[in-house]
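Pasting a structure below so you can have a look.
Note that one protein chain is taken out, while the other chains of the complex remain in position.
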Amino acid sequence: MLLQHEVSAVGHPLAGTVAEWLWLLPLLPLLGFVINGLLSLVPATVLGPGDPDIAHGAEGAHGEAGHGVAVHAHDSADDHGAHGDDHHRVVRHRFAWLTSIVGPAVLAVAFGLAVAIFLAMRGVGEMSAPFVQRYFSWMPAGSLRIDAAFQLDQLSMVMILVITGVGTLIHLFSVGYMQDDPGYPRYFAYLNLFVAFMLVLVLGASYPVLFVGWEGVGLCSYLLIGFWFSEKANADAGKKAFIVNRIGDFGLLIAMFLLFANLGALDFVGVNEAATRLTFGGPLVTAICLFMFLGCTGKSAQIPLYIWLPDAMAGPTPVSALIHAATMVTAGVYLIARSSVLFSMAPVAGLTVTVIGALTAIFAATIGLKQWDIKKVLAYSTVSQLGYMFIGVGSGAYVAGIFHLVTHAFFKALLFLGSGSVIFAMHAAYHHTGSHEDAQDMRNMGGLSRYMRVTWVLMWIATLAIAGVPFFAGFFSKDEILGSVFLRARESTLADASWLGIPGSSVLYAAYALGLAAALLTAIYMTRMMLYTFHGPNRTGEKERDHLGEAPWIMTGPLVVLGVLSLFGGWLNLPALTSFLGPVGALDRWLEPVVGESARRVTSGVAPEPAHNVELALVGSAVAIALLGIIIAAVRLKPARLVPKAQAPEEHGIERVLANKYYVDEAYDRVVVEPTVGISRGVLWKGIDQGIIDSVFVNGSARLARGVASLGSWIQSGQVGTYAWVLVIGVLAVLGAFTIR
Amino acid sequence: MEHYPLFYTFHFYLFGLVAVASAILFVTRRSPVSAAMWLVSTMFSLAALYVMLDAPFIGVIQVLVYAGAIMVVFLFVIMLLNLGQASEIADVRSQGWRLAAGLVGLALLAEIFALTRSSSVSGLTLAPGTAARAVNDAGAVGMVAGPLFTTYLLPFEITSVLLLAAIVGSVMIGKQRRAADAR
Amino acid sequence: MLAEAIFFSAVLFTIGVIGVLTRRNAIIIFMCVELMLNAVNLSFVAFARAYGVAGQIFVFFVMTVAAAEAAVGLAIIIALFRHKQTVNLQNINLLRG
Partner (left out) sequence: MRELLDSIGYDSWVLLALLVIPALAALGIWVHGAMLGDNEARDRASGTPRQIALWAFIIEFVVSLGLWWSYDPSTAAMQATLDLSWIPSWGVRFALGIDGISLMMVLLTTFLMPLAVLGSWTSIRLKRHSYYALLLLLTTGMLGVFVARDLFLFYVMWEMMLVPMYFIIGIWGGERRIYATMKFFIYTMVGSMLMLVAIVYLGIKAGGAAGPDFAYESVRRMAGSGGAMTLFGAVVPASLLMFLAFSLAFAIKVPMFPFHTWLPDAHVEAPTAGSVILAGIMLKMGTYGFLRFALPFFPDAAMHPAVRTTFLALGTIGVLYGALVAMVQPDFKKLVAYSSVSHLGFVMLGIFALTTQSIQGALMIMINHGISTGALFLLIGMIYERRHTREIAAYGGIARVVPLFAALLTFVSLSSIGLPGTNGFVGEFLVLLGSFQTTPYLATLATLGVIFAAAYLLWAIQRILFNRLHRVENEHIPDLNARELALMVPLVAVILWLGIYPAPVLRRMEASAEQLVTQVSGVAPATSVARAGNP
């Protein structure tokens, strides 16, 4: 059925070009999913039915999951005393070689296709309308027409390139990282499926099709977080991610219902057309945007739904890099940019997005300060950086938000993969000695720069990029976001609106301040992470130290590519100030047809051109803040004083609160989860269902019937004489009735 | 209103009263045998009434079937079971029950009278003496036999099946239990 | 004579009813039922004179049924007596569920 093309975009400049092969983009990873999925159903090794390792051997081989391994070790000591060494046995899947080829290859081909399509788009020059391809009618019902249709425009092109490009690199890295896991084909099946859904998300031509990808990536995230599902914590984390995302999806669904009920359309072209007819800043468009943003807070881990992302680190590290840093979590940013017309009509919603983004940025950054797990640091950093992107798209600087999305994809993927490489080395070291120490805790690392030089250098590049040091990728994108907020605080529809009674300009200034503070914290915690991991004395352990080493080329190769991108990613959209470096505002021009009009609506049609000195001041303060943060961290922190995790003292006071993430998870548990389950069990099930409905009404009526019946059966004494009496009296009564009438 | 000679009227009342009196005696006897005998007396009186009501054939078979056959069977059974002794002392219910039964009877009577009085279907009534003429014309038996074997043939045949079933049934029920067990 | 016949019929029927109600001997109750049947027969015959011969046919059938009933009923009583050594209905409550 996919074959029956119905190209509605006849006459579009892209018609007849390689862009016609758009549908192949998600289909390629899907093919990979099918192949790898079938392979994964073949058992890893032929295990006898009596093999006690059927449950544990497989799980023991996985690469990391620090605390997980520790817990597991404890358990296996209990369960199988003689199990000991076997625990670290490598069980490579029989068809691992095939998976190693298929998994990355489909992505590489997809990336090639994406580049070809990009070149075709460059070739046709000006393209004002999106290239929409209808394949078949998906949900026709009455006046509702939802087609399975893809839409290609400049925004989705950017996303496709990031997804397939970074995706290919991460797939390659995974080959090295996951090869010895018995679930290797399954891992690649999920990863391929994820990319397929992610591409559907960014290619979908309507909200429902986007929603397919939206929930699909959530599913893959669920499956990959719980990849090592034998550990309850991992399975819990996956479930939590799915359910929290569903809360967000609820918002997105309601937004769609509101759109259809009021605009009668759900495809982007139709909605954008109809949206301009809505009242500017009216309650309807605000409600639509706010519900949509609820969806974004779920997928992109913003307050209050950010809680799933740190837990999501239970998945394999490349997964964290691909899904929970580079692509999926940025879907919310994409959605807002995609719906920029709507958001530009609703200043209050835009301010809400900005505020939530700013709060999330600073909030997550403070937590990141005190995390010991290297991946948790990066997770909170991701939450914080996503907050930045939302500051951007919320305040109407859509290009800035997308720009940061792209650069963030580069450097955060690099950071995660680098940490993966560190964990890989750490685990390999512990593996050799059979130790059960935590391979992800920074207190067990230190001085790794001596053992893994490539990783060390690349990680520093990424750190400087995320901290905002000039000429690294993050510097340009972060600076653009902060600058836009500052400028819009003076003159824009947002500044004129008021948010909960606070003037919009004050809100934006506050967001700017929070953004700066978050930048400072980012520089501090990232430097802290680097110092504790790579510098100072090594705390891994005497024996283990000899086994530390650099990862194989298949893992370092992608790191190098990402390092280059993190260095030069800023060239995508250089500010006017740095015109000496190259062409200015390339991304601005590229995305102009998609978000330009909306951005101008926010700034009341005036292009925000700052005065030269203001711009200099802005940039200067940002640079100063970044350097200050790095210096503070370098001066204040003493990696040499750190002790390994096993000997670490308890934390106290505010440190402890930070280390425990402000106890938000516990609060949610107490306030939301436990009452829901308690009320469901105690009141709804035992109380209403079994207590009232079933025992009072249903079985009560049965008891009533039985009571009446037992009365009747008492009358039925079996004495014929009594029956005769009753009969005669009955006859009397009947005759009497006739007589009286 | 049809006129009846005094002779006729007198005998009609006589047999009627005898029937009622015998019936009263029948229900009040303790001994089943004497009760049965009084019932026989009632039935004879009724046979006489039937004849006086222009139904001589019915009167005859009343004597033959009821008084003759059925009541004899009853007596046989009573004697077979050797009832009739005072052993059945709990047979009659207590005073209160009997009083209540009497009241019920009175009520029943009252209702029957009230109902028969209120509704008479005079429009369908045959001319006086029609039945008597029929007896003369067709003969006592022919008067019944005519409709019985024409209009009511099917019920008649079904009755014969019923009788057959009753015969088989009573034989089966009355058979010694041991015979059943032996199989 | 119709009214008189109905009068006697009603009285006889009532006596039968009273008998059924007051006696406990199965055979006597059975005979009371026969009496009631006879009482009904009397009205049938009386009606037959007034309304046509069908009443007599009915009596004929009633008698047949009565005969069948007597045969079966008495057989049951005999079987019952063999089983329980009594025909007093107070001691028999096989109908109780």
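As written, the chains take the letters A, B and C, and residue 1 is the first residue of each chain.
Convention: a contact is a pair of C-beta atoms (placed from the backbone, for glycine too) under 8 Å apart; a residue touches a chain by one contact, two chains touch by 3 or more.
Quick caveat, the model's predicted, so the values are computed rather than measured.
Asks: Given the contact rule set out at the top, which of the displayed chains would the hidden chain touch in the full complex?
Replies: Every shown chain touched by the left-out chain: A.
Asks: One chain isn't shown here. Among A:A640, A:I693 or A:V708, which residue touches it?
Replies: Counting the whole complex, the residue in contact with the absent chain is A:I693.
Asks: Taking the full complex into account, find the residue in A:K232, A:H612 or A:R636 that is in contact with the omitted chain.
Replies: Touching the chain that is not displayed is residue A:K232.
Asks: Kindly state which of the options A:L41, A:V635, A:I715 or A:I740 is in contact with the chain not pictured.
Replies: Looking across A:L41, A:V635, A:I715 or A:I740, the contact with the absent chain belongs to A:L41.
Asks: Tell me which stretches of chain A touch the chain missing from the display.
Replies: Touch with the absent chain occurs at residues 1, 4, 40-41, 43, 49-50, 52, 54-55, 58-59, 75, 136-145, 148, 208, 211-212, 214-216, 219, 222, 226, 229-232, 235-236, 238-239, 242-243, 246-247, 249-250, 253-254, 256-258, 260-261, 676-677, 679-681, 684-685, 688-689, 693-694, 697-698, 702.
Keep in mind that, in the parts below, only the chains that are shown with their structure count from here on.
Asks: Identify the chain pair with more contacting C-beta pairs: B-C or A-B.
Replies: B-C
Asks: Using CA atom averages as chain centres, what separation in Å is found between chain B and chain C?
Replies: 7
Asks: Counting only Cα atoms for the centres, state how far chain A is from chain B in Å.
Replies: 99
Asks: Hunt down the residues of chain C that sit against at least two other chains at once, touch-wise.
Replies: 17, 21, 24, 90 - these are the residues of chain C that touch more than one other chain.
Asks: Mark out which residues of chain A touch at least two other chains, giving numbers and ranges.
Replies: 721, 728
Asks: For a test of understanding, state which residues of chain A touch chain B in their complex under the given definition.
Replies: It comes out as residues 721, 728-729, 731-732, 735-736, 738-739.
Asks: Please give the residue numbers of chain A that touch chain C in the complex, ascending.
Replies: That would be residues 713, 716-721, 723-725, 728 of chain A.
Asks: Hey, which residues of chain C end up touching chain B in the complex?
Replies: Counting only chain C, the residues touching chain B are 1, 3-8, 10-19, 21-25, 27-28, 30-32, 34-35, 38, 41-42, 45-46, 48-54, 56-57, 59-61, 63-72, 74-79, 81-83, 87-88, 90.
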